[in-house]
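Yeah, one chain of the complex is gone here, protein chain that is, but the others are all in their spots.
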Amino acid sequence: MPRTVVPFGPQHPVLPEPIHLTLHCEDEIIKEAVPAIGYVHRGLEKLAEIRDHNQMVQVVERVCGICSMIHAAAYCAAVEQILGIKPPPRAEYLRVVWSELHRMHSHLLWLGLYADAFGFESLFMHFWRIRERIMDVMEATAGNRVIISVNVVGGVRRDLTPEQQKWVLSEVDWVEKEVARLKDVMMNDYTVKKRTVGVGILSKEQALELGAAGPMLRGSGVAQDMRMTGYHAYGELGFEPVVETDGDSYARSNVRFREVLAAVDLVRQAMAKLPDSELATAYKGRPKGEAVMRVEQPRGELLYYVKSSGGKYLDRVRIRTPTFANIPPLCAVLPGLELADIPVVVLSMDPCISCTER
Amino acid sequence: MLDTLLFILIVLPFLAGLGCYVLRAEGVRSLIVVATGGILAAASVMLYFQTPFTYPVEASVQATLFGVSLDEIIMVADFLLLAVILYFGVRHKNAIIVALAILQGALGAYLEFGLIEHAPKAYPTFVIDTLALVMVLIISIVGSLICVFAIPYMKEHEHHLHLPASKQPRFFLVLVAFLGAMNGLVMANDLAYFYFFFEVTTLCSFLLIGHDETEIATKNAVRALWMNSLGGAALMIGIVWIYSELGTLEIAKVISQQHTSAAMLVALGLLCFAGFTKAAQMPFQSWLLGAMVAPTPVSALLHSSTMVKAGVYLVVRFAPAYADTNLGLAVALCGAFTFLGTAALAVGQSNGKKILAYSTISNLGLIVACAGIGTPTAITAAILIIIFHAVSKGLLFLCVGTIEHGIGSRDIEDMRGVYGKMPVTALITMAGVVTMILPPFGMLLGKWMAIESSAGSLFVIVMLALGSAITVLYWARWAGGLMSVEGGEKFKTESQAALTRAPLMILCFGAVVLSFLAPWIYSDMVVPLIKLSPYAVAAGGLQSGAGSFAVIPLFIVGLIGFGVAINALRKARSSHAFDAPYMAGIQSPAVAGAYTGPMNKPVVVTTGNYYLSAVFGEEKLTPYGNFAAIALLVLMFALGGLF
Amino acid sequence: MIDHIEDITAETLIGKVEALKKEGYRLVTMTATDLDAETVDLLYSFDKDLALMHLRLSAKKNAPAKSISGVYFAAFLVENEIREQFGLTFEGLVLDFGGALLLEDSVRPTPLCRYTVVEAKPEAPVAGA
Amino acid sequence: MLHMTGTILRNLFSQRATRLYPIEKREPFAEVRGELLFDVEKCTFCVRCQMACPSQCITVDRKAATWACDAFACVYCGICADTCPDGALSHAPAYRPVAREKSQMFYQGVLKEKPKKAAPAAAPAAAPAGESPKPEKAEA
Amino acid sequence: MQAFEIGLNPATFGWLLVGLLVAPVAGGLIAGVDRILTAKCQSRVGPPLLQPFYDAAKLWGKETKVSNVWIAFCSWMYFTAAATSCVMFFLQSDLLIIFFVQAVGAVFLVIGALSVPSPYSQIGGQRELLQIMAYEPLLILVFVGIFLATGSFNISAVYAMDKPLMLESGVVPMVLLFVVLGYALTIKLRKSPFDISGSHHAHQEIVRGVFTEYSGRYLALVEVAHWYEVVLVLGVVALFWATSWYAIVILLVLTYAAEILVDNITARLSWRAMLGKLWASGLALSFVSLAWLYAF
Partner (left out) sequence: MLDSFIKKSRIKSPWLLHFDCGSCNGCDIETLACLTPLYDVERFGIINVGNPKHADILLVTGCVNHRNKHVLKTIYDQMPEPKVVVAIGACGLTGGVFRDAYNVVGGVDKVIPVDVYVPGCPGKPEAIIDGVVEALGKLSEKQNAAAAAVAAE
């Protein structure tokens, strides 16, 4: 049978970011999928050689505009490890608050894009409309909507005043209410299920074997969430990883959907427990040594490796992002799908190419 | 005058064929074929001015050929023919053919020597009404054009095969003689004659299909032979049965009234069955598909003007006899089912000739369905479809043949972008497709009539509705693919043998002009036959209480639109602002039709049609389709005979 | 400062990795760091039940390293990346992008090597003093 | 299949969510880090901002007493403002307006005696403060 | 039938002009209203009412660049066919013929798309064909239903009746047929869940599908042709209650509102699902209602 070769991307409306897939299909069934990346590779790990470890906070925060704050937090935590300092407790809690806000905005953004991928425009609009509240919260509390730059080595730069806390909680309540209203659409709508249930199945074994991370892994039934390791202040908060077992796109979207609600809960918990303390720990000297730090990004486990020999600049900053880890599993599930499922499945892993390629 | 005409139309082709066979020089052969074609065409046109008439004019006079009674010649020839078929059956070790040939021989002998009282018959041997005329025109003009086309085609065909000795003499013998047999068949008023010519076409097609003598050709030829022998046997049984019921072999008599007795309906059912086999209706479609191995002119001939048309001619001819009976309904169901089933099968094909084959069967199904419905509008539809289908389908086969010789493939995937290489042929093909499926052209006129006249029959209409939608799918994607070239290359003229180009041009022109003339064809050809005028011809359109089709106004509007569109195309071509196709931003600057893919390597973009093989695949669909078709056939006899 | 780290050699690498896979470890990633003009430090990170485990290997730049993509398919991506950024080739790479995974030919090869600079690039920032 | 209906109908019959920017402009939040503002009078040309800026878009010339910033490369992180010991840098809550041409921030100050500030009268005259559209700088 | 019997009297001429000139304007306005309402459903403001006209005019004025000159040809053919079919509707011609003429446009749209070897336009073309294949039988069966109720395929016959079509033969079959028509309408309006071959909405896996390679004024033509088609299908909807202008307007408003609603509460199906759904439920519904009509 004749094959149709589809150059899917790099410039493609369903892809917010450039990535390329060469798809060979027959009657729109994918027989072979070959990925190509490199359209967003900037090479910013190398910038560590010309930016000092403080400037690097801003650089790694710009690895990705969606999960930016958590990048910076993870990097700072790694450098703090090398320096042997601990941020003050309030900073740890604030990092949790902003991290979870980021997770909410990232997941809401994703849910919208995902809805768009199967042609549900009004749902996309709705999720993004809800998301704007979080953006407002970030702008008001941290001074910028997207890249909030609150982290510094040793702690955070910004604080939440009591009024701000109250306001944030009320905004978060609103978001929770609105999101919960869409639960039925995401989980029970006939057309949505038709497009997602059983599409792009990744079994538990495959997920582990291929090194999947985050919701991709949890959607396949593996309860693995870096927050369980208790970094920042997560150890002091009640937290259960969200797990689904079917391993299909529907399961993955459910994981993210439920994580939005879980994030709301974590924000509330953190706010309730917010301790009083300094915002940042002062330190002297330059880092010397190496450290590995893992945190949970919206897309899964993020790993920072930082090495320094005490000079002005760091020796090496290595970022292993969750999407990078999720590419092999993605390649494994593509063959056999329909062309129309490609956006759904590609998005169900929640690709973030700027993270992947750095 | 009349006997000369009949002689030219029926006997001349046989003689010309023999001439080709005996005088083996290529030039002579070409001359004979072209001349015969011309004479046949001229004769058929002259026939037009004589119609209707019977021959001999005096019913009591007996027709003779060179002084010998024609009846006797036919009788002897009949047995000879069966003997030849028997011979082939034995030679190819096919028990079915042998058994059927013996059965037919026995029945024929029983009929000739047991049943018939050999008194001089009191009815004319040939009756030429407008239906016969339509058929003769198609056979003699379209058929002749195909024979002419075959001259350069076969030369090239044999060139590819590197044969030690040319087999063309035999080929043209059969090809040209075929036309004579068909002419005889459609004009015969005597079932015995009809049977004879019917069997001649069977034999001719067998010989033509097996012409290349490859293993597959022989296999398919044998299959065609046994399936058609089945039809021959059914025809023979039917004839015997009719004779025993009515005591006559006169066709005009049989169809002069409606029959309602179970016995007659079963007999007529057998006739229809014979028609189904010949017209390759499901479940007999496989022989016609197998026939695709033959050189393309053969396919063109079998599909457009001869052979399969004999089958539908039979069904349509006898339609008045079973109109308004359960048999009629059953025939309509069978036809509609074939229409739908083979249209669906065509979707799964990428072989251009197979698509054409399925489409032929599908359209024949439509004709059969109309015959089964049997109302005046339905018969009108049937006749119009016969005409327009012959022209367009003949054209399309010739196009495929030409393209095949040009690009070395008959696969529609390989025909993508043929416009870049063979623009004229591609355009003609496009025109052929358009005349097949779109208004205001004749095929669609016929389909419209078919749908409107079967609107009263639930199952039939549902199948027709589905089938016609599927039809659009497989034609349109083909036509679109032909044009699939990048950029705006200059229109290159394409050189072609005159004998190739002329038939293409004439048929293409004919398809368009005939469509334009549809209202007049209707009032000239159809009205005299059905002796009714279900449609009023007004303002260049056809109207009935149930609907209206403004042929001429649509043509005019279409022409204006076409003119504007062509003008836009010219402008676009001359502006030279061409742009690479959209390929997600990575069109390769270096390699045409490619993009820069993984690892920075160029990837050539290929595209393929959808064949929906999971549903419409031949292997998937054929068993179910055949099963259902057989069930319908059983139903047909049951309905006809029992209720 | 990194817990659970084990030094290995090129010979023991594959065996060790296979053993880890049997134990149910998941490959997290590999990290390459330029040590000096000859050697690259390769750090393999594995995870089981949220605990990390590392293997450390000093690879010579001029000799191909062993690929573990035969054991963990997922390693192909990061090995390709390392090859492109450090010029270290891998033996037995199941899917080789031939050095064109991320970078165009026009860009300096092995950009992440600190010590074998192919083409000096001014490190001074634009608005430098 | 009708799960979205409620939401849709509610939207249809309630106030739309759209902010009609640019017709109606919302007050920016107080602490937004918008356009970078520089007060040449406060600056001591100590170069700390240049050292800290992660985007490295500030160029301070201690000797010539100039302060320049490639404003289009600024990433609005606010580090410079945090670093500046003299409060010469701050952020406006609104963003820098869009432009058809690239421009530079360039200020000419007067050298001041280390601890003390220069006479206020001298500064404004010497400072052709403002932004000069200038072709983009050559980059490495 | 009447259409040509009335000949060239002023009324005919008037309707001709309505079909030719008023219809596209109406179609454009409907598209404008549609966009505003859709925006409202999504809690947005949406574009100005005249936006579709701005879009078309802008496209008309753009530089014309094509990958294959057949695009130019096919866009004009599509336009001509759509306009003709719409005019024929207002001349109360034969429903079947009107739709066959409309199919000419659809087929040329596809041929144009297939004439460019870009995978997206090719896929769009193929999908468009599948859509045609999905809705054509349904429409034909709806027309057959109308025929069974009125005894003619001519639209004039519908107007000649004094009872609304919907109430003919005891409501049920006609309402079922109306639902079937709704399926076809959704496809023709290119609305979710059946906006498969090229939706108005950009974020689709096949970019703009069948329209990918149409650009500039050729895209403008395609847009305007689409307005004609919208008016045409809505015209068929109106036939179901054509006894009074009020009824027509109410029916149209309700139907269109339902389309917008469906568009906003469903995801896009894949073409396999579409074909299955339309053929299974669409055919079943029309079969039942036709059987009902035959029986009574």
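Brief remarks follow.
Chains: A, B, C, D and E, in written order; residue numbering restarts at 1 for each.
Just so we're on the same page, a contact is a pair of C-beta atoms (placed from the backbone, for glycine too) under 8 Å apart; a residue touches a chain by one contact, two chains touch by 3 or more.
Keep in mind the model is a prediction, meaning the values are calculated, not measured.
When the full complex is examined, the chain removed from view is found to touch A, B, C, D, E.
Annotation: of E:E213, E:E229 or E:E259, E:E213 touches the absent chain (contact as defined above). One of A:P13, A:P241, A:G289 or A:P335 touches the chain omitted from the figure, and that residue is A:P13.
Listed for subunit C, the residues touching the missing chain in the whole complex are 102-104, 106-108, 111, 121, 123, 125-126. Panel shows subunit B; residues 575, 577, 579-580, 582, 585-587, 596 of it touch the chain omitted from the view.
Listed by residue number, the positions of subunit D touching the unshown chain are 16-22, 25, 54-57, 70-77, 95-102, 136, 139-140.
The rule we apply is simple: only the chains that are shown with their structure count from here on.
The fewest steps needed to get from subunit C to subunit E, moving only between touching chains, is 2.
Among the chains present, the centre nearest to the common Cα mean is that of E.
In this structure, the chain pairs A-E and B-E differ in their number of contacting C-beta pairs, and the larger number is found at B-E. Ranking all chains by how far their C-alpha centres lie from the centre of subunit D, first place goes to B.
With centres defined by CA atoms alone, the chain at the far end from subunit C is B. Between the CA-based centres of subunit A and subunit B the separation comes to 65 Å, rounded to the whole angstrom. Centroids built from CA atoms put subunit D at 81 Å from subunit B.
Shared interface positions of subunit A, defined as residues touching 2 or more other chains, are 4-5, 7-8, 12, 28, 120, 122-123, 126, 129, 189, 191.
Within subunit D, the positions touching two or more other chains are listed as 1, 3-4, 8, 17, 56. Considering their complex, residues 1, 3-5, 7, 63-77, 79-81, 84, 93-97, 100-101, 103-104, 107, 110-123, 125-126, 129-130, 132-138, 140-141, 144, 147-148, 151-154, 207, 212-213, 215, 279, 283, 286-287, 290-291, 294 of subunit E touch subunit B. For subunit E in complex with subunit D, the touching residues are 37, 40-45, 261, 264-266. Against subunit A, the residues of subunit D that register as touching in their complex are 1, 3-4, 6-8, 17, 29-33, 52-56, 75-79, 82, 91.
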